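Our next item is subunit A:
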Amino acid sequence: MNKKQKLFLVAVAVACSVILAGLTYGALTGESEGEAGTTIVATFYPLAYVAESIGGEKVSVHALIPPNTETHTWAPSTADILQAQDADILLYNGAGLEPWFEEDILPALDVGQRIVVDTTEGLTLLPGGESESYDPHTWLSPYMLRMQAEKVLSALVESDPANATYYSERWTSLDEALASLDASYNDTLSSSTKSAVFVSHAAYGYLADRYGFTQYGIIGLSADEEPSTSTIATLVEQMTESDTYVVFVDPVYRDDYASTLESSIEEQSGQEVTVLHLYLLVGSMDDLDLLGQMEQNLENLAVGLGASVA
Partner candidate 1 sequence: MCSAVTDLSLLDIPRLLGFQFFQYALLGGVIAAFACAWVGLFLILRKEAMLGDGVAHTSFGGIALGLLLGISPILVALVVSILAVIGIHIMRTKGLARSDSAIAVMLATGFSAGLIIISLAGGFSVELFSYLFGSILTIDMSDLVIVTVLGLVTLGFLGVFYKEMLSITFDEGAAKLSGIPVETLAISFDVLVATTIVLSIKVVGIVLVVALLVLPGLSALQLNLSFKGTAAAAVCFGTVSMVLGIILSAVYDVATSGVIVFMAAGIFGVVAVYKRLG
Partner candidate 2 sequence: MTSAIVQPDVVSVRGQTDAARRPVLEARNVNVSRSNALVIEDASFTIYQGDYVGIVGPNGGGKTTLLMALLGVLPRDSGEVRLFGEPLERFRDWHLVAYVSQDAISFDADFPLSVRELVALGMANRGNLTRRLTGADWRVVDDMLGEVGMADLADDRIGHLSGGQKQRMFVAKALVRDPKILFLDEPVAGVDAVTQEKFYKMLNDLNIARGITICTVSHDLAAVFCRMSKVMCVNRLVNVSDVRDIDEPGEFLKKAYGEHFHFVFHRHECGGVFGSDRPVAP
């Protein structure tokens, strides 16, 4: 090895060390300051929201799936597994929503002291579509979410009995809010004149079941593609049959997409069509948090179902 070669190797070694050191430093300083109290890791936004509502200052909550990310195709990374390892309480929806949680994350952890909560365990679930045993979209119904949230409360109390009173007080507000929403949904939608709801993503089964309407998931609609002619044709057929000319789409769809959809349907049906939003409650959107989105959903559903707002 001659001098130049030695120097070169040293330079390479130094460069690598510097880069790695820099990354390590960056990661360390980027970490959140002192994790307060009980650590809760929830799989996605609705459960994180509930945990924060109940736990307040005494918990630090983290959702594995980033807000407004597609839940069905998401896969956890190693960092997520380590995160889960650190949590005191793990919350997941269950009902088949997060197979990766049960298959990849849980087995990799040593459960030990951790409390793992299947928030839909023991609840009456609706049957799912072709590939699922159950319909997992429970959190969109204030009635169901309330029961899921109750489990979160129990877990918190079990994990941190010292602050049980604090949690109970905060629980009461959330409980009331959800119960009141349930009542509003019931009252408003009982005056529906229509009974069909056409929606891009068939996630509202629990609402349909409780408040008396039928949801029709528009098969073949995806946020990336233009709606095909056959999709539109089928849709128009069904809409004409149920005399409903309102279509609900997920706000994640681009605006111009919505207007294209609107004009295509109008063209084919000859009727004036309204395209409204229905939130999926998987992240705050349009400045609305979970409860806000539930309220907005009710308003939009009322329009679609021809109900008068109570």
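Just so we're on the same page, a contact is a pair of C-beta atoms (placed from the backbone, for glycine too) under 8 Å apart; a residue touches a chain by one contact, two chains touch by 3 or more; residues count from 1.
Behind the choice of candidates: all candidates are chains of the complex that A comes from, given by their letters.
This one's a predicted model, so the numbers in the text were calculated from it and none came from an experiment.
This complex places subunit A in touch with one candidate out of 1 or 2, and it is 1.
By the touch rule above, subunit A contacts candidate 1 in their complex via residues 1-2, 4-5, 8-9, 12, 20, 23-24, 26-28, 30-32, 62, 64-66, 69, 73-83, 85, 104, 108.
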